[in-house]
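The complex appears here without one of its protein chains, the remainder shown in place.
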Amino acid sequence: MTIPPPDFAQPRFTGFPDANFAPAPADGVLPDGFFSTTNFPTFIRVKGRWVAPREPRMDSALVLDRDGVVWTREGRRVARGDMVAVGDKEDGSQGIFVQTQLVPHGVDPDAFTFMSSEVSREKPIDYAHMARLLIEQKEGGGYPVWVTGPALVHSRARADMSWFIANGYVGALLAGNAVAVHDIEASIYGTTLGMTNTGEITQGGHGLHMRAINRVRAAGSIAAAVNQGIITDGIMYSCVKYGTPFVLTGSIRDDGPLPGVITDMLEAQDAMRVHAIKATMAILIATALHAIATGNMLPAFVQLPDGNMRELPTICVDSSEFVVSKLKDRGTHQAFGVVTNAQDFMHILRLYVERELEARALARATPEPAAR
Amino acid sequence: MTIPPPDFAQPRFTGFPDANFAPAPADGVLPDGFFSTTNFPTFIRVKGRWVAPREPRMDSALVLDRDGVVWTREGRRVARGDMVAVGDKEDGSQGIFVQTQLVPHGVDPDAFTFMSSEVSREKPIDYAHMARLLIEQKEGGGYPVWVTGPALVHSRARADMSWFIANGYVGALLAGNAVAVHDIEASIYGTTLGMTNTGEITQGGHGLHMRAINRVRAAGSIAAAVNQGIITDGIMYSCVKYGTPFVLTGSIRDDGPLPGVITDMLEAQDAMRVHAIKATMAILIATALHAIATGNMLPAFVQLPDGNMRELPTICVDSSEFVVSKLKDRGTHQAFGVVTNAQDFMHILRLYVERELEARALARATPEPAAR
Amino acid sequence: MTIPPPDFAQPRFTGFPDANFAPAPADGVLPDGFFSTTNFPTFIRVKGRWVAPREPRMDSALVLDRDGVVWTREGRRVARGDMVAVGDKEDGSQGIFVQTQLVPHGVDPDAFTFMSSEVSREKPIDYAHMARLLIEQKEGGGYPVWVTGPALVHSRARADMSWFIANGYVGALLAGNAVAVHDIEASIYGTTLGMTNTGEITQGGHGLHMRAINRVRAAGSIAAAVNQGIITDGIMYSCVKYGTPFVLTGSIRDDGPLPGVITDMLEAQDAMRVHAIKATMAILIATALHAIATGNMLPAFVQLPDGNMRELPTICVDSSEFVVSKLKDRGTHQAFGVVTNAQDFMHILRLYVERELEARALARATPEPAAR
Partner (left out) sequence: MTIPPPDFAQPRFTGFPDANFAPAPADGVLPDGFFSTTNFPTFIRVKGRWVAPREPRMDSALVLDRDGVVWTREGRRVARGDMVAVGDKEDGSQGIFVQTQLVPHGVDPDAFTFMSSEVSREKPIDYAHMARLLIEQKEGGGYPVWVTGPALVHSRARADMSWFIANGYVGALLAGNAVAVHDIEASIYGTTLGMTNTGEITQGGHGLHMRAINRVRAAGSIAAAVNQGIITDGIMYSCVKYGTPFVLTGSIRDDGPLPGVITDMLEAQDAMRVHAIKATMAILIATALHAIATGNMLPAFVQLPDGNMRELPTICVDSSEFVVSKLKDRGTHQAFGVVTNAQDFMHILRLYVERELEARALARATPEPAAR
């Protein structure tokens, strides 16, 4: 379902002025009264025309460049003298309009209903719908961004994740050091944190992840470790083998880290941003931190070539309602929550994608009747 | 804040007909098309007058008695031939009107905001407000119904709960067999399920709750065990000593049960109903089952003597967002969720009640200035 | 893996006396010092012989009948004058021996390890193992008891559960009124609590479960409603059609209830007990209350025809670690926890059973080589 942009020819918009801009007083410091962005479709009036700022995201400023183009920029990336939009109204009266009421309510929100919560383990999970979305992304040249936490690896969804990478469903993988560490330990030693793939603890296994890290550090990079035959399967192996871009970002609790992990958070945000601005779908699995980080960088709606907008499908998978709820509480309202185990989610999603592909292949192979 | 009933003199109501009634075809069987109630304020047109059915609750039928009075009745309690309201519209057009839009939205629900979830451990808990509510209940002759799960006893909030009973803040206590069993084990043996009040497991302690039950069965009743000095403190002791009514209902996983526990669920619902129809406030702590059971029996709004309505304050305390969310998903939308540990909730709530009482006592003791 | 019973010919047992028995002082009241059972293998010395009490379960008494047989009996079922074992030692010194150290520790429990928690969403789920267990149960004439909560129905695992019933993997189904209500609402109206199978809320849908209940009450029984074509698919339909026994027990928060639901909890426990004493495996899905109820009635080990014992496989599936942990805290230590969504669990478990059956069929169809 697509949503048209507002019709700015309507009378209610015609009296509104151009937005005001004020210079940033110092590098990384915004002028007083700066406009703080959301992830909703936003339009700003510049020289009489309403334009959509580029690279939209929340919690940022709107900066007018010398060519008259408006960019969405984190405050830290604003330089002294940059012209920054000011205003605190979102209704257009200060030249900035934020589009709301995008998703129609099917049911009177004030009526008595059961099951009205936004996220619950008691709600059905529509895997068929998600499978179709992913296939459409692949066929339509979309850029689905996958963001995963280490539970994906602990819980042995490595094979399924590798399948999605190998089959072209992953535009980019955004994760932390731990995902790669556990994945590589599993490839080299068959364990994660010393636990076997049937959940047995191995005596002395507590050092295996450190040994895995050390092997890769000795090889010099993850790609080198793949090429030298040290890492022979799994998520990182598949990314290297199929050329799927990945960003590994550091965190304060990391062991190692592995070579290639970006340890400076601002540098890491910039590296994630490269993929976030291209994203046409987001799948966030078993991670609160990276899910919120990515949600912060994504617009809730992507602009289509024809100027219309479409909600950016955002799936958030977690064992607890709390993580999905927290992601929404941090502004990623478009997230659709799936309350389940990461291993099971991956397994069933792959199964439904395979079924849908078979059904489509069969439909193509079957000659259609001449007339109905 | 009170809400007036609808003004049925308004033109939009004047064309509406009386409600239709059809006879129940058999005992406990409703006629086709019966109207199914909610916990929202409901009005039914009988002989040209809009009246509020008595003893309102959700998931029930509306039954017209011979005196022209309309009662809210569970289907199982309807007898063959009883006249039952039929209709599936809630807008008055079939003579039944359900009042919605009762709680004004402070913020545009479509606007971008953070922290918009209904229930979250990250939200502040307004103990001062809850303390004032409880004191007003006591002073205003209210009937606050407390519904508790066994975690309250495991977690050693026994003393605080006893204080609330002793000091008149409990209209009635609704609980299951387990609450009483753990409470009585704690009084007799100092443990709950063999665990001491600092959390230590005692060897052989697994039989202590069975011994506690056996002692009370031998005494004949909980009251007898109190009177014989077997039970010397705690929740059940305080109920007996201060004459606070309690209903103990059985469940499928009960040991014993204790004498006085109502093991038939329909009989037990009827016993709870006696208190639910008098309730002016509900405090639901650490129990999904009994909280939902009670929520089912409560109207979301109580009618005041002047005909206006006030939301029935309903506090639901649980360690997880899920239980509160589930209660709302089962229709108790008015529930205000507190995500915390039951022991801590009880301790702080009591503290705030004591502080508020001291502040009020101090204010009364201080002579007011002659003029301001 | 089987475990032999203790060798009572060993010197450490030879000095031990027969157990003492004392008469119950009243109906449903045990003598002072009664022995309280656990779910561990238990042996009692009667006339010089160590025997295993029949129908073992926890939280009960041991009663010697006139034929010299020892039965495990809930206190409420003991009659005045029944001879009840007394003692508080479990080491045999009072004629009662409880066998511990049944499950060998693979790893030094004092060593430093990661991932040593008992239940965690981060642990792998061994579906292949569970599928093999279920197939062995079916082929070996086992009696797997399934215990389910309503989330199974909300989340649309109805079709998978029906498949397990239809294909002979369910010895008996133990559930509450709500499971049947939601299942039947889904069959008649395509919704559960008014929510469609893709999670949409329907306006006015809040009454549909009441209409479903009323239809069955009008029909007289669930079986009648199936036979009259009112209920045409789903869990209850399959139980009726395939003759799978089920016990529906009431609870305090029930609507209706449906005909056939046992509303008296003691009667309901007795009805569940009929199946619990035959159980050779237990699968507990998305229910705390019924899982604990069933766990209470099950021995942790079943005695094989040869006198050896085998752990009773007990799988507990829930979205939160807490429920599994609580089940263990209530004594069902043998439970193996699966932290996932009920819908996903059912779907994958069925898939693995189907795969295993295909692999076995293929293996049988393939002629073995003449010699290896």
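Odds and ends about this structure:
Every chain is named by a letter (A, B and C) in the order it is written, and numbering of its residues begins at 1.
As a convention for this text, a contact is a pair of C-beta atoms (placed from the backbone, for glycine too) under 8 Å apart; a residue touches a chain by one contact, two chains touch by 3 or more.
None of the values given here were measured: they were computed from a predicted structure.
Of the candidate positions B:61, B:84, B:98 or B:125, contact with the unshown chain belongs to B:125. In the complete complex, the hidden chain is touched by one of B:43, B:112 or B:301, namely B:112. Considering the full assembly, B:194 is the residue among B:194, B:220 or B:260 that touches the omitted chain. Across A:269, A:314 or A:340, the residue that sits in touch with the chain not pictured is A:269. Panel shows subunit C; residues 38-40, 58, 90, 98, 100-102, 108-112, 114-122, 320-322, 325-326, 328-331, 333 of it touch the chain omitted from the view. Interface residues of subunit A facing the missing partner chain: 25-26, 28-30, 34-36, 38, 58-59, 74-76, 88, 90, 176, 193, 204, 206-207, 209-211, 213-214, 217-218, 249-257, 263-266, 268-269, 272, 289-290, 292-293, 296, 319-320, 322, 329-331.
Residues 106-108, 111-116, 121-126, 129, 150-151, 154-156, 192-195, 197-203, 205-206, 319-320, 339-345, 347-348, 351 of subunit B touch the missing chain (whole complex, contact as defined above).
Note that in this section only the chains that are shown with their structure count from here on.
Distances between chain centres, each the mean of the C-alpha atoms, put A farthest from subunit B.
Rounded to a multiple of 5, the C-alpha superposition of subunit B onto subunit C involves a rotation of 180 degrees.
Taking each chain's centre as the average of its CA atoms, subunit A and subunit C sit 42 Å apart. The distance from the centre of subunit B to the centre of subunit C, with each centre set as the mean of the Cα atoms, comes to 32 Å. Among the residues of subunit B, those touching two or more other chains are numbered 38, 58, 90, 320, 322, 329-331.
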